[in-house]
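The other protein chains are all here in position, but one chain of the complex has been omitted.
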Amino acid sequence: MSGALDQAAAGRSGTPAAPGAGAPLLEVKDLRMHIFVRRGEVKAVDGVNFSVRRGESLGIVGESGSGKSMTLLSVMQVLPQPGGRIVGGQILFEGEDLLRKTARQMRDIRGNRIAMITQDTLASLNPALTIGVQLREPLEVHLGMRGKAANERALELLRHVQLSDPARQIRSYPHEMSGGMRQRVVGAIAIGCKPSLLLADEPTTALDVTVQAQYLRLLREIQKETDLGMIFVTHDFGIVAKVCDHVAVMYAGRIVETAATRELFDRPLHPYSSALMDCLPQRNLDARLRTIPGHPPDLAQLPPGCGFADRCSRVHERCRTEAPSLAEVAPGHKVACWDVEGAA
Amino acid sequence: MSDQAMAGMAGATDALPLIEAHGLRKHFPILRGLFRRQTGTVKAVDGVDFVIHPGETLGLVGESGCGKTTVAKMVLRLEVPSEGAVTFRGGDIAKLRGDDLRRYRRGVQAVLQDPYTALNPRLTVGRTVSEPLTETQKGIAKSEVNERVAEALTSVGLLPRIAKDYPHELSGGQRQRVEVARAIITRPECIVLDEPVSAADVSIRAEIINLLQDVQATLGVSYLLISHDLAVVQRMCHRIAVMYLGKFVEVGPAREVATGALHPYTQVLLSNALPSHPDDAGEEIILTGEVPSPRNVPPGCPFHPRCPIAAPICREVVPVLSAEGVGHEVACHLVERGGRNAAAAGGAPRAGAASEAGR
Partner (left out) sequence: MSARRVAQVPPLRWVLGLRSFWKQHRLPPALPLLIVIVFLVCAVFAGLIAPHPQNQGELSKRLLPPTGMAKADSSYLLGTDGQGRDILSRLIYGARMALLISIVSIALTAALGTFIGLLAGLFGGKLDMVVMRLVDVSMSIPAILIAVLLAAVFGASVQNVIIIVIILIWPAYARLVRGETLSVKQADYVALARVAGCSRLTIMRRHILPNVLPTVLVLMSLHVALVIVMEAGLSFLGFGIPPKYATWGSMIQQGYQQLQTSWWVAVFPCIVIVLTVISFNILGDWVRDRLDPKLRQV
């Protein structure tokens, strides 16, 4: 545990963990998930590589439609239907390839060893069941807990997510709670079976700043205590700055830059990363905000070269014909851009 | 910008205030049972005063449920105040009829939060954008309407031919631009912006913020900006009013509130704002619990149950806004005259809130 914490600390201070310092918890290699629709093949996830260690949190950042949520869904193997299919790559979780698992085996992993929280808490909780029933369900299914033991554990979880008056709340229904409280319950359900990996898809977008701060703090604490690996999908670099050790910037289904958080904030190399960072309203209050002209490309008709070429301020001839691949420009800092020296 | 802020601060300079709110209150009865008996009151807005000067942006910040949207609705005449009044150019808007009402409608427009429900799915963009014009200037020539629609769409960076499209054919960013086009077509003097960017992606958010600032620069329009995002408010506003449970707890020039916040609640909001760099994550004050329901507002200072520095007096006496600087007002017992609040100056916040040094 302490070793993992050291790793996390190392990750956060900007020095990447030394190679071979323990196998990663999750390693995604060249993952491709395409959605087959009538107008063609949407390359939602198009050759993505990343890894997460225990006790570490990775932020995946991008605009909507960049494929960041689709990457998470692919790891969970809950693909958009109809048409979603993983067409290549590997998802190694604790050394096992999830893509070789049967549907049944995946069911045992989902909500048990890998948990997920989403933005829309009203949709992820069943309005007809009490909080207690929904907390106990995964415990009963995955851990075989029954009756009193399950109830005790449910109460303990609610205390863990710092919900006031758990004994009363456990009997209430989702609609009786505020957004912040529901988000906590969703968090409690997610950590119920002591997962080793937590996937979070914009979990705080709909929350007030104060509640967001509470919740991010809570997630951080849980992560420390249980040595959890975490993937945080967001469009907001501000959240990354607050909670993530590493960042992967995603654009048009590909990762365009990845580095330790501090390193990326100090030295964003890909034009998209810096543009996205400059969109933050809290940055540089006196200057006019920078924006990114144009739209993300249609993922069903990707141009041959770099997906960002049409919106890029530093575009070359080469960018339109040949797609750059991720190359390491500094220890732990990879970027896919023809304009960056030493890359590609 | 700072000149305008000064003008706003100084209050009654030469410019007459555009919009004024006097002792604005909105109480909703809680009705229960078969005979709809009143069992309580929700004090959504509980005594609020403010002015908006021409060309000025006033920001209203607070958590959800603090009453900021109800204020917006009263300014827009969508809700009738239980007490107090909103005036537009000196006239009580509740009493406007006929032509006066239409003049007020032309003068005050709105952009609302959700671009997906803000546009009627069955009307074309052109119809939606032209509506404020055709409804307030009956008998306006069709050719002029078309011209004005094209002009409005162009000034928000859209192509005029988009007027023929239906909302579902547009992207989220385009919808938001259409909303702005609709709000400016009557050349209003004030636009109420209710969380105009909180549903948007960062890049679209930046575009809309720039657009709104450009619109203000070219049209000289005032904004009443409602948001829970301090960064957006700081960037766009000349003055900020921080709202908690139906009351203003701090009002002042944007810069002063952002850098020298006096009310503990404002300090919490500032400390909870997202950083722009991992190193900026300074001392963070984490509040326990959530905003109490406006059904039963705590006695004394409404913030005292969550306040990191609450003192006994806070539980009993309701603090009132009092001036702490030029145009800077705070409602807190613990603010010493002319400066920092006692406990914050004295060091770490007291028990009652979990706080932690920056990471």
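Going in written order, the chains are labelled A and B, and every chain counts its residues from 1.
The rule we apply is simple: contacts are C-beta pairs under 8 Å (C-beta built on N, C-alpha and C of every residue); 3 or more make two chains touch, one makes a residue touch a chain.
None of the values given here were measured: they were computed from a predicted structure.
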{"item": "Chains in view touching the one left out", "value": "B"}
{"item": "Residue among B:97, B:142 or B:168 touching the omitted chain", "value": "B:168"}
{"item": "Residue touching the undisplayed chain, where the options are B:39, B:117 or B:322", "value": "B:117"}
{"item": "Candidates B:109, B:155, B:174 or B:227 - the one touching the absent chain", "value": "B:109"}
{"item": "Contact residue for the chain not shown (choose from B:30, B:78 or B:159)", "value": "B:78"}
{"item": "Chain B residues that touch the omitted chain in the full complex", "value": "73, 76-78, 101-102, 105-106, 108-110, 112-114, 117-123, 128, 131-132, 135-136, 166, 168-169, 182"}
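In this section, only the chains that are shown with their structure count from here on.
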{"item": "Mean-CA-position distance for chain B and chain A (Å)", "value": "32"}
{"item": "Chain B residues touching chain A - in the complex, by the definition given at the top", "value": "63-64, 171-172, 201-203, 205-207, 209-210, 213, 228-232, 234-235, 268-269, 271-281, 284, 286-291, 354, 356, 359"}
{"item": "Of all residues in chain A, those that touch chain B in their complex", "value": "12, 63-64, 162, 164, 178-181, 208-214, 217, 235-239, 241-242, 261-262, 265, 275-285, 288-292, 295"}
